[in-house]
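Left out: one protein chain. Kept in place: all the others.
Naming follows writing order (A and B), and every chain is counted from residue 1.
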Amino acid sequence: MAKLTLAAVTLTACGGCDVQIMRALLHPDIMESFEIVYWPFAVEETRLPEKVDVALVNGVVRTEEDLEKLREVRKAARRLIVVGSCAGFSGIAGQADYWPTDASLRAVYGKPPENTVKVLRRVFSPADLVPVDYIVSRCPPLVPSIVSALRAVLGKTSIETVESTVCSQCPRRIKEIKEIHFKKGMPRDADPETCFLSQGYLCMGSVTLVGCGAPCTRFGLPCFGCSGPSHEVALRRDSDIVIALARKIAVLAGLDPVEGAETVKKKLLETYGPRRFYVFTMGSEVIRTKPNAYAVEAAAETRLNPELCEKMIETRKKYLRR
Amino acid sequence: MPVKPPTIIIDYDRCKKCLNCIRACTAFEGVYEKGEDGYPKVVRPEYCVECLICHLVCPSNAITHKNYRETLVLDLSGLPIERYKHIV
Partner (left out) sequence: MEGRKLLMTLLEGHATVYIKTEGDKIVDVLYQGVDVRFFETFWVGNLVDEMPRITPMICGVCSATHHVCSAKAVDMVRGVEPPETAIRIRDAMNYGLHLNNQAMHLVALGLPDFLPPDTPRRSLIQLSKARPELVKTGLELVELGFQVVKVFGGRDVHPINAIAGGVARPPNKSDVEKLAALFREKEATLKRFVEEAWSLLQENHSKIEKYKPSYKYMMAIDPGKPPYNPSHGTVKIIDEKGGVKTTFPDKGPEYLHALDEHTVDYSYIKMVTPKGGDLRSDSIMVGALARLNIVTDYGVEWANELRDKIFEEWGKPARHTLLTHYARIVETVALYEILKEKLASEDYYTPPHANPPTRGGGEGAGIVEAPRGLLIHHYAADEASRTVFVNIITPTAINAAAIEADLRNHLVGKTLTELGDKLYAEVAAIVRAYDPCMSCSTHTALQPAPITIRIVDANTPIKLPLKPPRRR
């Protein structure tokens, strides 16, 4: 069988995805079946070919050039796989949307630099802009997931999606909640055997896509949602991260799944602020377009209060001026 | 209402024994009961009113209803659905 050609394209990203792609491509059967024709991270080849069989895209669309590149690779690729939370759901880079882009530029550079590529006014995830064939989620994406996606493209295996959440892989035991009270900060004194939700800490496990094996909760830290939203949250238009989480917590506390959930939701938003629930999904259209989501609300906070931005900029100046 | 009661399957590999399903079930008598091993058991599927609230409160998405609404998806565009078919 002739080798399939493969191109890997990095938009605005951290390089973690590139590292994981490298580890995936080093699998002997993958190495045999694909010929890498373009991959700036590790191959000295400067031109994206007109046609490639498979393209792996990682990173977010942050600038005009990212956008161009994404269009180019979508046109060229027969199959397009996006890799990482950034590419699937805007990932950590989406957090930047909390502040207006101008404010961020001013805070870091004083005057926004002019002689350079234009930054878009918000962050986009590639999966929102062009049709994609597969998403390999998670930050960083797991090597076996990338490998299985590539094998599926080869037609060797098929992949089934598992509609579950991180909780199903977490060893912690869920117990009834006695009192609705949320604690801020790191769970230093938490019991290592018991679910964080039962102990009053925020854990995003029950609204986050399954697959990572819950390394965080095993290491004594709550899940913060790096895999992206679970199927339930993403597919139901009436659902959202906050309300889905609140509903589960409410029932754990013996409250009504509808009315009780509203109370819990209010409490959650009060304690953590809306932004905290969208650490990896703030820029994703899947979440932003939901009527019940708070992602847009979180971003509106700074837009409605320009003083917040000014304060942030001033504080930064103060600390750097010595 | 379907004539045949739905088949309710709990995936015990995923189940966390949190018993949210028992607490939330809308049916008068309750469809689930706690078994001796601590896992919820489907004991009265014929009472199920198919509200599917148990799906929503389950932290690990362990419950499936068969012979009933195949899909829960209310999104009209269909785009995210397509997308979620292919998540690895």
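A few points about this structure:
In the analysis below, a contact is a pair of C-beta atoms (placed from the backbone, for glycine too) under 8 Å apart; a residue touches a chain by one contact, two chains touch by 3 or more.
Keep in mind that this is a model prediction, so the values were computed, not measured.
Touched by the hidden chain within the whole complex are the displayed chains A. When the omitted chain is restored, the residue from A:L4, A:M22, A:L269 or A:V296 that touches it is A:M22.
Across A:I92, A:V166 or A:L268, the residue that sits in touch with the chain not pictured is A:I92. Contact between chain A and the absent chain runs through residues 9-20, 22, 26, 36-37, 39-48, 60, 62-66, 68-69, 72, 91-93, 95-96, 98-99, 103-105, 107-111, 113-117, 119, 139-140, 184-186, 188, 215-216, 218-221, 224, 226, 273, 275-276, 279, 308, 312, 315-316, 318-320, 322.
The rule we apply is simple: only the chains that are shown with their structure count from here on.
Distance between chain centres (mean CA atoms), chain A to chain B: 27 Å. For chain A in complex with chain B, the residues that touch the partner chain are 88, 127, 132-137, 145-146, 148-149, 159, 161, 163-165, 167-168, 170, 173-176, 195, 197, 205-206, 209-211, 230-232, 234-239, 244, 247-248, 251-252, 254, 257, 286.
For chain B in complex with chain A, the residues that touch the partner chain are 11, 13-20, 23-24, 53, 55-62, 72-76, 80-81, 83-88.
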